[in-house]
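Up next is chain A:
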Amino acid sequence: MSTEVPLLNVQIDGVWLQFPKGTRVIEACSKAGKFIPRYCYHPKLSAPGNCRMCMVELGMPKMGPDRKPIIGSDGRPEIAWIPRPQISCAQDIAEGMAVRTDSPMVQECRKGVMEFLLINHPLDCPICDQAGECRLQEFSVEYGQSSSRFLERKVKKPKNVELGPRVTLDAERCVLCSRCIRFMKEVAQDDVLGFVDRGGFSTIACHPDKTLESNYSLNTVDICPVGALTSTDFRFKMRVWFLKETKTIDVNDGLGCNIIIGSREGRIYRITPRENNDVNSNWIPDSHRLNFKYLHDESRLTFPMVSGKRSSWAEALTQAVNSIKASGNLAMVVSARLTNEELYLAKVLAIALGITLWDVLPRIGEPDGILIPADRNPNTSGAQILGLAGSEPGRQLPKIAEGIRDGSIKGVLSIGEDLTKCGLSPVDLGKLKSLVVVDLLPNATTAAASVLLPGSGWAEKRGSMVNIKGRLQRLNKAVDAPGEARDDWEILNDLATASGSALSLHSIEDVFRAMAQDTPTFAGLNLSKIGDLGLQLDPKPVAAVSSTATV
Partner candidate 1 sequence: MAYTVRRPNLTFWEKLYIPNIIAGLLITLKHLKKMLNGETKVIMQYPEEKWDSQLPEYYRGAPTLVKDDHDRERCVSCQLCEFICPPRAITITPGELTSESKFAKVEKAPKEFLIDMTRCIYCGLCEEVCPEQAIYLRKDYAITGENRAEMVHDKVKLYELGGVMHGLVHKWNPDK
Partner candidate 2 sequence: MDFFSTLPLELMAASVAKTLFLVFLVVLPLVSYTVYAERRVSALIQDRLGPNRTGFPTSLLGFQKDLQLFLGGLGQPVADAMKFMLKEEFTPGHVNHFYFWLAPVLAMVPALSTLAVIPFGNFMFGHKMVVADVNVGILYVFAIASIGVYGIVIAGWASNSKYPFLGGIRASSQMISYELSLGLSAVPVLLIIGNLNLSDAIQYQVNNGWLLLPFTDGKLTAREMLLWIPLMISFVVFTISMFAETNRLPFDLPESETELVAGYHTEYSAMKFALFFLGEYAAMIAGSSLIVVLFLGGWHLPLLPINDIESSMTLSGSILGLVHITTFFAKVACILIFFIWVRWTLPRFRFDQLMKLGWLYLFEIALVNIFITAGILAATK
């Protein structure tokens, strides 16, 4: 691959290892299993070297009079150690370089840096949201002191400052690492943060005419090594050590940012990005991160309904199949927010019912040039692969709408979509003989539904999706669906079985297996093979089937 990059010999704590040229010393040490404490260094940002925590002892080969390294008895160059410690984050490795990561001098340096950092640091860990995932706490355990030698008055700095609509600053906790400043400048491309004042009074501040309102502002909270920047949304809601972390993906756009859901006792408290260099690096837009509250909305549909009345699941499923079968000409609108498994079952159901007209509702927005693409549906590619959407998703929607309006379509299955967004009015929906709806939240379509089946939200189910780059990624279940709401694949499977499908599927793994058998793109795969970081489908799939069914 990168054969041109030469490997250099580096000695780390007495062991000679090889790393590609251009590797930073701090990264080389990490790869060698020697973790070096750091505050300001972040692999995705530039390295200003201002926290001084990552200091190590460096040495270079001792040179003879002939400007050649003197070779020692072990066949390796003898090392001339630099008498003062050096920072490892802003330093690239060099041939014959030697590093001591844990020598007495290095230990002493770290203790000294920690003491300076803690001089003005308040003792508010009990109320600090960072407590539990705070670098300052972690390194304090290793290199801190139990008492302070600082006798003077501590410097007071502003607390509880709203830097922007979503970020709150506690300047007293700040260790001036400048990660947030660099992030806003280099990644978010909205250079609003900076240092003001000097010496001990130095503090983070926003440009006086601006606020920190970039759609990526909450990433500064993630990378802040201490509790200085906190999420206004998550602030004081829950301590991080209670949160159950579920690795899953974001469903707000076609990219499918890798995320971690932090939940406790069936409630989601926060969402943080998960590193995946092929998808979203370490970042996620704020709009996506905060868009989970509707899962816990009071108005969530929690029980099945038949013509507006509460009913049992068994009755609702029977009614759904009976009414749709009896109504005549049918169409189906599915959501491109469903997982592959659900889309597959929707198609199985459609075929069992003899439906030939179907499509997905496209969502197109303005790409932001950083992470958010134009396609705001998370699984358009999946719908195309499975034949539920054509190369132009939504092309059949006007036909369906027209059919409903002129009465040629009598029954509609709507799986996770609001039909009023497809150019239909509630009055048009009233003309239908049968409208079977699977959805989460009440809307105009659910109000008109003859049978309403409550499904699960994206954090409440397992499954897979294909992003716009053709990467197959996995959703995992973080919390339970409320009330009697069921997994969408179970609902669709029950409907399909009741409509005469012969597939015998009892778990989401079964569904994937059946789907992989029918779909060449997924051949040989299963859910566990996808892995946490997803799987690039090769070659990038193209819509093989047009949305008008020819199956």
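As a convention for this text, a contact is a pair of C-beta atoms (placed from the backbone, for glycine too) under 8 Å apart; a residue touches a chain by one contact, two chains touch by 3 or more; residues count from 1.
On the choice of candidates, all candidates are chains of the complex that A comes from, given by their letters.
Just so you know, these numbers come straight off a predicted model, no measurement behind them.
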item	value
Selected partner (touches chain A in the complex), from 1 or 2	1
Sites on chain A touched by candidate 1 in the complex	123-127, 131, 154, 159-160, 235-239, 241-242
